[in-house]
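So that we are looking at the same thing, I have put the structure below in structure tokens.
With one protein chain withheld, the remaining protein chains of the complex are depicted in position.
When the chains are written out, they are named A and B in that same order, and each has its own residue count from 1.
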Amino acid sequence: MSGLVASGLELTRGKKRILAGVSAAFAPGSFTAVIGPNGAGKSTLMGVLAGLLKPDAGDVTLDGTKLAQLSPRGLAKRRAYLPQNPRAEWPISVERLVALGLTPQLPFFGDVAPDEKAKVSAALVACDLTALKDQQATTLSGGELARAMLARAIVGDPEYLLVDEPTAGLDPRHALDAMSRLKARGEAGRTVVAAVHDLGLALGHATRVIALRGGKVLADVVAAAVDAALLKALYDVDARIVRDEAGVSVRYL
Amino acid sequence: MSGRLLNIGLFVVLVAMALASLLAGRVWLPPADVIAALSAPDDTLAGLIVSELRLPRLILAVAVGASLGLSGAVLQGLLRNPLAEAGLLGVSTGAALGAVIAIYYGLTAHFALATPLLGLVGGFIAAALAFALSRSGGTLALILAGAAVSSVAGAGLALALNLAPNPYAAFEITTWLLGSLSDRTWDHVWLGLPFMAVGCGMLFLIGPSLDALALGEAQAESLGVNLKRVRLTALAGTAMAVGAATAVTGAVGFIGLVAPHLVRPFVGYRPGRVLVPSALLGAVLLLAADVTSRLISYNTEIKLGVITSIIGAPFFLFLVLSMRRRAP
Partner (left out) sequence: MRALGLSLIAAGVIAGAAELAAGPSLPPHDAAAARPPSHPLRVMSLNQCADQIVLALLPPERITSVTWLNRDPLTSRMVAEAERVGVNHGQAEEVLAQRPDLVVTGVYTTGALKVMLRRLGIPVYEAQTPESFPAIRAVTRALAEVLDAKDAAEPLIAAMDARLAAAARNPTHLRVAAWDGGGYAPGVGTLYHEILVAAGAVNVAAEDGVSQFAEFDAEAVIETAPDVLVQGVDRADAPGLRRQAERHPLARSYYADRTVTVPQWAYVCGTPYSAEAVTVLAEAFAEMKGKGLDTPPFAWR
């Protein structure tokens, strides 16, 4: 089976069952938003899908091959993962930070080759960072850093892009920006999965929504099918979903 | 300045310092004598001093300085903390404890390799403890972990001093702990150099992974970095290099803190690129400290470790203050 497929994921930490039998398939060209209340297991699911966390049971396959059987480097070439609130630990330049996304492609000891420089430039252009390329990453604003990290994630043109909370801490404009870029990746035929808190943004950009609660999949539907009843079941809030030409907004009652 | 230019520059300085260290000392040797002694060692004053004393001392100074600078650069990159250093993490104290046990409780007499090996074991245990304690991250956690490990190793040293068989041994332990390259011989070179070389080799291997760690552990892992292996290699490499260095010279602090800092801006703060110049600068700094200790010594030798501490400790203070200003 092609694409990214999770089946029967179970993960327990201490006494808490964080993932309780999660199964889902992610097809190329889709942008899936994972939504759910705090503690639903979204971040854990992202980590397991990325191959960084090992589930106690169940497995994730990539085009039919289990993640555990792929070499870390081979996997890294094909999928990119961005954790929540990523930050730069040293004041390296933005250009350098983006180039780090090519780490799996580089020889062990060696520098970025000319054709890889072109990839970095393209990623910088795509994320509107050209003017900032020589700036130290630690001096970037939150929105700029989020863009830089996204550029880092897409510079190697990975087939799979897994992003945990891409809009956390961003102002509305930058949050919209980030979601549009992810959407564009999906439209370009890649597989994008993002854990998103902002329901308006999630429903407005994603093609598909997986609703997670208590480590279980409550719903796995196209974005347009998410309704107030699902939100009530998911968050225990009464909400009204307004879909119009300007996008999707969720009003809480 | 690019990294390559920096490395070439540092190498030139290192060679110049090395030559100076062959000339300078209690007996000042004319350059011509040193060259003659190097090309054909003989029983002349210069020949004896150069071939028997200053050459092994020079080699050890370079190896120890490089080990300390390199391990500092690796630890800072790995823990993503500019305050990480073998000395501050307690690795040096742990290694010193191992070496003291080997030297003063008779193990060396039966087995010459006991000193570097026990130094290595002490360093490894201390480093493993410090790593484990500072895993939660943050500058404070790191400093606390270092302080905790240092005090445990320090307690061991105090006990060793307390149990010293006679006042002379106690006096020797204390002076030895101050760190010195005085009267080191080829024996010390053959004993310590292999460990330092292997340790440094392991540390150099980590370089590329350190670059990815600039993005944090999760992203580095997602980029194919095997964090577990990197941590273990850093641990073993540091223990080997610093353990053997400490076993030969006693505790010499702050080189590993200062060297990476001074070179970092020149390589664009890339943690992987800091390694080579840090090793070079560490060697330069230690050699400079050793030559200084020979020149300013009057009646009583000013020990190597004392000189590096006098210069390094204010630097540490400055770093702590400037970090507090940058981030709470």
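By our rule, contacts are C-beta pairs under 8 Å (C-beta built on N, C-alpha and C of every residue); 3 or more make two chains touch, one makes a residue touch a chain.
Model, not experiment: these values are computed from the prediction.
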Partner chains on view for the chain not depicted: B
Sole contact to the chain not displayed, among B:V149, B:L177 or B:L280: B:L177
Where the missing chain touches chain B, by residue: 25-27, 42-45, 47-49, 52-54, 103-109, 161, 165-172, 174-178, 180, 182-183, 185-187, 297, 299-301
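Keep in mind that, in the parts below, only the chains that are shown with their structure count from here on.
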Residues on chain B engaged by chain A in the complex (per definition of touch): 80, 207-208, 211-216, 218-219, 221-226, 268-271
Touching residues on chain A, where the partner in the complex is chain B: 47, 50, 52, 71-77, 79-83, 86-93, 96-97, 100-101, 103-104, 106, 108-109, 136, 149, 152
